[in-house]
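Before I ask anything, here is the structure I am working with.
Then we have subunit A:
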Amino acid sequence: MHFLTKNPVLLIAALLVLLFIAGCGGSDESIGSDSGELIVYSSRNENFVNDLLAKFEADTGITVQALHAGGGAVNRIVEESHNVQADIFISNDISALEYLRMEGLLEGFELAGIETIDQRYRAVDNSWFALSARTRVFIYNKDLISEAEIPQAIWELTDPVWQGQFAITRGENAGMIAHISALRYEWGDEQTAQWISAVRENAGAIMEGHGDIRRAVGAGEFAFGLVNNYYYHQQLREPTNNNVGVIYPDQGPGQMGAVVNGAGVAMIKNSPNRNNARIFIEWLLLPENQREFSYSSMEVPINPNIEAIGEAAAISDYKVHDMPLYQLGEYFLDTRRLIEEAGLDLDLR
Partner candidate 1 sequence: MFDIELQNISKTYPGATVPAVNNINLAIKKGEILTLLGPSGCGKTTLLRIIAGFEKSDTGQLYLADQLVSSCDYWLPPERRSVGMVFQDYALFPHLNVKNNITFGYKGEDREERAREVLELVNLTGYEGRFPHELSGGQQQRVALARALNRKPVVVLLDEPFSNLDADLTMQMRVELQKILKEAGTTAIFVSHNQKDALSISDRIVVINEGVIQQIGTPREVYQYPDNIFVANFVGRSNLLTGVIGSDALSVQTDIGSFKCHHTHGHQPGEEVNISIRPDGLELAEDGAIKGVIKELIYTGEAYDAEVTVTGKSGRQYDLQTHIHPEREVNVGSTLKFKILPEFVAVIRH
Partner candidate 2 sequence: MRMNQEEQCDSVQYRIMLKISGFWSRLWKGNPPDLALTLVGLIVSLLMFIPISYVILQSVTAGSDRWLRLLDTRIPGLLYNTLTITFATTLVSIVLGVSLAWLVYRCNIPGRKLWQWIFALPLMLPSYVGAVAYIMVFGPTGWINQTLGAGASPLNVYSFGGVLLVLSMFKFPYVFLVVGASLRRLNRSHEDTARSLGLNTWGTFWKVNLPLLRPAIGAGAILTALCVLSEFGVVALLRYNTFTAAIYYQMAGFDRQSASILSAVLIVLTLLFLWIESANRRKQRFYQISGTYRAAEPIDLKSWRLPGLIWVLCVFLLSVLLPLAILFYWTVQGVRLGAIGGNFWGYTVNSIQVAGLAALICIFLALPVIYLRSRYPSVMSSLISKLSSSGYSLPGVIVALGLIYIFNNYIPWLYNTFFLISIAYVIRFLPQAMQYSDASLSQISPRIDEAARNLGLNPLKVIIRVIVPLISPGLLAGGGLVFVSAIKELPATLLLRPPGFDTLAVRVWVEASEAVYHMAAPAALLVVLVSLFPLKLMLSKY
């Protein structure tokens, strides 16, 4: 010991070895084969997922290790494909799920309870499925604008009369990308490109995320904004700035209907805890857990038979765009290209 302290170099070396051992020892637990564990990667907001995972732990006794990596989750799954680390991927965007499936990184099963999810909202081989709907809506501030005045269709955003009055998210936002994919499906590339440029000029603000939009609209900075429906429900529950309303666009006859994306879950191929992953998926398909999935974020369940929060419209209550969700994956890369070319992707103001 005396010898160690006399020579600072050796002391530091000893410290290093200690830290290293501590580190290695700590992480060994997560690398095991079906060792009573489940590794979940999630790109959703962690607050919306933690309760669900805690319930799973309580119900089954399987420990869950969760990585909330936002957009980075997909990349990690792709980069780790030669040495898979994760069992389950929970995503806030169907395009991501389908993208992974197209890359051959997911695994499909015959699952008990899968028929409660409409075929439009799951992968062709059941390797992923949506559990909650994220419908594109207009959230508006009731003090600044009334229900009659607010635009009723997505195309109306190009009208210069709305100049500076609304907020959208940047083009990189997953919800935005999915929405534009739907527009391309409906209108074709040329008209969609027009829509993008016009909206880009017209918008009062291009924000980072929908959370920013709902807060801004609630505070009266803008008359309305383009968000996913549950953000309306969230703002409604704020203690202040909550005098907001919601419009589901394009509901008229001949109009395309509200665009729906979803949050969902996927099983990763060659995962370390395959059996536990299967248990999780089938557990998730139980009605009470489908509800739990959507509950904390106030999203609406894809399964119309599952009870949603109070004022929320069930998915069968309004007209829905007829594009099957798995198309989002195919459209994904070209939509991004279109957005890039229009310059909307990086814009922030």
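Rule of thumb we're sticking to: a residue touches a chain if its C-beta (ideal position, glycine included) is under 8 Å from a C-beta of that chain, and two chains touch if they have at least 3 such contacts; residues count from 1.
A word on the picks: all candidates are chains of the complex that A comes from, given by their letters.
Quick caveat: nothing in here was measured; it's all calculated off a predicted structure.
Peer 1: Since the rest of 1 or 2 are in the complex but keep clear of subunit A, which one touches it?
Peer 2: Contact with subunit A is made by candidate 2.
Peer 1: Which residues of subunit A touch candidate 2 once you look at their complex with the stated criterion?
Peer 2: Interface residues on subunit A, with respect to candidate 2: 7-9, 12-13, 15-16, 19-20, 22-24, 26-27, 30-31, 39-41, 45-47, 65-72, 74-76, 78-80, 82-83, 85-86, 96, 99, 170, 172, 174, 177, 207-209, 211, 215-216, 219, 221, 336-337, 340-341, 343, 345-349.
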